[in-house]
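I have a structure I would like to understand better, so I am pasting it below and will then ask my questions one at a time.
Heads up, one of the protein chains got dropped from this complex, but the rest are sitting where they should.
Which chain is which? They are A, B and C, in the order written, and residues in each are numbered from 1.
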Amino acid sequence: MSGQTHRVEVTLETLLESVDLAEDITMRVADAAGFDEEQRYRIGMSVREGVINAYQYGNQAERDRKIVLTLELTPEKLVIRVLDQGPGFSLADVPDPLAEENLLKTSGRGLFLMKAFMDEFAVNPGPAGGAELVMAKRYPAGPGGAQPAK
Amino acid sequence: MSGQTHRVEVTLETLLESVDLAEDITMRVADAAGFDEEQRYRIGMSVREGVINAYQYGNQAERDRKIVLTLELTPEKLVIRVLDQGPGFSLADVPDPLAEENLLKTSGRGLFLMKAFMDEFAVNPGPAGGAELVMAKRYPAGPGGAQPAK
Amino acid sequence: MSFKATARDIGDATVMDLSGRITLGEGSAMLREMIKELVGKGRKHIVLNLGDVTYIDSSGIGELVSGFQTVRTSGGQLKLLHLTKKVHDLLQITKLFTVFDVYSDESVALASFTS
Partner (left out) sequence: MSFKATARDIGDATVMDLSGRITLGEGSAMLREMIKELVGKGRKHIVLNLGDVTYIDSSGIGELVSGFQTVRTSGGQLKLLHLTKKVHDLLQITKLFTVFDVYSDESVALASFTS
């Protein structure tokens, strides 16, 4: 309850259904923030990919581990965090899916899409272990695209 | 991260837009919990009425005060809390809208609808002041109506 | 899905075709103003066609009651037409179903006015 305005924190079980729920709630919050359809799609997809990874690689499909999705409408951007209870990882260790030798791989594009679709993207160690994705999208500029925060 | 499974906590600014956002997120979570259209409508309406009251009577339309909506999928029911930063109130002081002399009043039906639409309903003092509504709806029984929690 | 209202005059009566949501944020204030305006113009027989109203909250119920009173105070009558199941149930549990005159046929509603 510091400076931010809307803050949505969603604690999810490690289930495939959690992916859709996380995406839907994100799209709804992005709508409230004034993002247009195309931007909502990109933000929603980024959360989807982040939660799928938290499910698969972080929590390794162990249902009782939690995934915490946090959406914060700060004054100038929507900041999204996806925290898991897994081993953590470093972006530097992830192969570039655009490299010639990876182009025909059937996986490895999730983090790339999140980076492409959001304005800011980082992977940090979680406060109590696990990986925490932090991504942000600035509010659309111009009339009609104002964010609800002051 | 105790025993519950999904837990959604939404901190809202005291704005009219927050009402729709709260209702939409609730409907989405109720959907994930397996409630049918009619039950989702009742749960959504109850949250709507609760957040409108938190906005009007609790936080008295002072934008910087917060409304905290919490949705918890416990093993046998969806438990919803709406907390405001207002003066608090007691259900015993609220007139019965079904009483003959109140039937043609233009207000006073919000709490009545929450009680009618939910299985459990109570008003408590908030942990740090304010009013906290606590309401619950049991999961639908039978095949196809199972809740996602164990 | 947002609130819309159009008024049709049929002889002495006015039918208001409402659609969408009548809630605190959306249709409530607009409905109130429209009814006041009709009454101000001397219309006394008003039918609210709720057939396409998808959602009413307690604020919307309040506006129906308020419209009912406004019209009655001016010596007129307000009738409801075409309740969806949701709106019917709401009026039932709030005991307003018996307060309002409710019709499922427009011509019957129009014929019901006594002046």
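As a working rule, a residue touches a chain if its C-beta (ideal position, glycine included) is under 8 Å from a C-beta of that chain, and two chains touch if they have at least 3 such contacts.
The shown structure was predicted, so the numbers you read here are calculated from the model rather than taken from an experiment.
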Field: Missing chain: touched chains present in the view
entry: A
Message: Going by the contact rule already stated, which one of A:Val19, A:Leu83, A:Met118 or A:Met135 would touch the omitted chain in the full complex?
response: A:Val19
Of A:Gly58, A:Gly86, A:Gly110 or A:Gly126, the one touching the omitted chain in the full complex: A:Gly110
- prompt: In the full complex, which residues of subunit A touch the absent chain?
  reply: 16-17, 19-20, 41, 45, 48-49, 52, 97-98, 103-107, 109-110, 112-113, 116
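Criterion: only the chains that are shown with their structure count from here on.
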- request: Quick one: report the Å distance separating subunit A from subunit C, using the average Cα coordinate of each chain.
  value: 46
Field: Distance from subunit B to subunit A - Cα centre to Cα centre, in angstrom
entry: 27
For subunit B, residues contacting two or more additional chains: 17, 20
- prompt: Where does subunit C touch two or more other chains at once, residue-wise?
  reply: none
